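Only one protein chain is missing from this complex, and each of the others stays in its spot.
Which chain is which? They are A and B, in the order written, and residues in each are numbered from 1.
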Amino acid sequence: MTKKLTGDNIFKVLAAVMAASAAVILIINAYILITGSTLILQQEGINFLIGKNWNPVIGRESFGVLPFVMGTLVTSSIALLIGVPLSLGIAIFLVEMAPKAVKVPISYLVELLAAVPSVIFGLWGLFILRFWVQNYVETPLNTYLGWFPLFSGTPLGLDFFTAGIILAIMIIPTVASVSREVLTAVPDSIREGAYSIGATKWEVIRHWVLSYGRSGIFGAVILGLGRAVGETMAVTMVIGNAPNAMPTSLFSPGQTLPSLIANGFLEAPTPLEKSAYIGAGLVLLLISLIINIVAHVMVTRVLKVKGGAVE
Amino acid sequence: MFHSYGFRKFKNKLFFVLCLLCVVIAVVPLLSILYEVIARGAPQINLEFLTANGLQGGIGPAIQGTLILIGLTSIMGIPLGVLSGIYLAEYGNNKYASWMRTINDILTEFPSIVVGITAYSIIVVGLIGTFSPIAGAIALSFMLVPIVARTTEESIKLVPNSVREASMALGAHRWRTIFSVVLPSAKNGMITGTLLAVARVAGETAPILLTIMGNSYFFQGMNQPMDALPLRIFLNSRQPSAELQAEAWGAALILILMVLVLNIGVRLASRGRLRR
Partner (left out) sequence: MSNLEEKMSSVNLNAWFGQKQVLKDISMSIKAHTVTAIIGPSGCGKSTFIRTLNRMHELVPGARMSGQILLDGTDIYGNEVDPVRVRRRVGMVFQKPNPFPTMSIYDNVAAGLRLTGTKKGKNLDKVVRTSLEQATLWDEVKDDLKKPGTSISGGQQQRLCIARAIALQPEVILMDEPCSALDPIATAKIEELVVQLKENYTVVIVTHNMQQAGRVSDYTAFMYLGQLIEFGDTTTVFENPKSELTEKYITGKFG
């Protein structure tokens, strides 16, 4: 049949064009970042990625983002190490244990945690969490285990560790809610089979439910990683913002890629330095894209989200 | 794999307690945040604080700026997101749509500072040449579109197919069916989701940090820097002045009230409706 210019076709085409919004936004961002960073990439070449020195002083310029990539990895790892077990505990509690009367308010509170703006997490981190961490975690660890490189330095509470903890709290809603969906998608027949051979709830969850849902949970974890990597404000406010610091101790101040940009981008005086910040943005974009694509594949495969109504 | 019955029982109990503990640990920061924001913010709040400009120690320009950003961002972002979501839900059964859906999903977790750089490069350096509310709104709508598209798609998919069939069988056109029958049925979900998305985006700081820069004065034009609540909180928090930091807490209370009232209100409203 030939396509005629009916109201139906016009609307369909219009909506189809709009459906490309996300793709267009992605392309615009990628284009701007790539063109914006050509200057620095020409200047520094591969050194931009593997260089450990970020020095904007005119005449002695050197721009290497490795310390900030490492900073991002360190804070995100802390976030996952602390945030993932907590999120899984919450998800398991909500799906497998909680009575209905408790389930609703708790999932409500977890969702509220997601609604808190990141700048408020940062404010709280800067004026409250920081002192908790400094007094109750870092100082004891430093006093008794200070010989261990990870716990060395002067614990001030504004460092990789606190940034990691803030991120851990911030990824809980994402990881917990996706894990919850994954656990809910585990068929009851799996549980019944396990109970029928006399397993306890803990055994059922550990040996059957978690192993059945593991790739979905892995996807949830990766999604959390994506959030942690891209988070800017809260981290910027608590990480101490040491210029140019390769992470050596958890208790030393540092920078992540987003905090580097947030701190320095506007003040950058020369086109070269501006381009260096845009280049850092490009690196961040690539890392985040890879993480999110992996997460998307893992999660959709498990939840088998099928799209589309009747055509 | 199984040990003595008593030990297994004990592990089972322990596991329950641990999971409960996780919930408690996650709720503590939330309660602490709410408590601190109220305790430290509330003493700041008075009419002058809410209406005076930055030089007089008020956050009037920040409140105004956030409202302007919400307005501009909604105008730019919501139509794109909604139409996009309609396509994905109603015509989304093809390769093109599934690609667009994937890209949309990926974009919802986009690093917010990156859209700031992009809007800065396009508007602040390029088209307008100055810091501008428009640049801020563009950055924020980059974040809004994918969330609105997704929530629209999800709401529309909840509309039973029988409703579509009934309309088509009456000889209604597809677009007419969508607008007169499907969208009214999906309306509650779409409004809830969109308001939540706007609330989330309104609290973002990174994209506007690079695009509107901040201002002590009330709105001065589309080619001038502007203030906004999240930005004011961030900038004041780094000042070595107890007074300015206290203002940050006051601003935080207003921001969190805006976001949470919207959040809780919308959820309660939509739940009430479902029950009826």
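Here are some notes:
Following the convention adopted for this analysis, a residue touches a chain if its C-beta (ideal position, glycine included) is under 8 Å from a C-beta of that chain, and two chains touch if they have at least 3 such contacts.
If you're wondering where the values come from, they're calculated on a predicted model, not measured in any experiment.
The residue from B:G6, B:G171 or B:P240 that touches the chain not shown here is B:G171. The omitted chain makes contact with just one of the residues B:N93, B:T130, B:N223 or B:S270: B:N93. Interface residues of chain B with the unshown chain, by the touch rule above, are 93, 160, 162-163, 165-173, 176-177, 180-181, 184-185, 187.
Everything that follows uses one rule, which is that only the chains that are shown with their structure count from here on.
Distance between chain A and chain B, defined via averaged C-alpha coordinates, is recorded as 17 Å.
Considering their complex, residues 1-2, 8-9, 11-12, 14-16, 18-23, 25-27, 29-30, 32-33, 36-37, 40, 79-81, 83-84, 86-94, 96-107, 109-118, 120-122, 142, 145-146, 149, 153, 156-157, 161, 164-165, 173-176, 178, 196, 199-200, 203-206, 209-210, 213, 230, 233-234, 237-238, 245, 248-249, 252, 255-256, 259-260, 263-264, 267 of chain B touch chain A.
In the complex of the two chains, the chain A residues touching chain B come out as 6-8, 11-12, 14-16, 18-23, 25-26, 28-29, 32-33, 36, 85-90, 92-93, 97, 106, 108-110, 112-113, 115-124, 126-129, 169, 172, 176, 198-203, 205, 207, 223, 226-227, 229-233, 236-237, 258, 261-262, 265-266, 277-278, 281, 284-285, 288-289, 292-293, 295-296, 300, 307-311.
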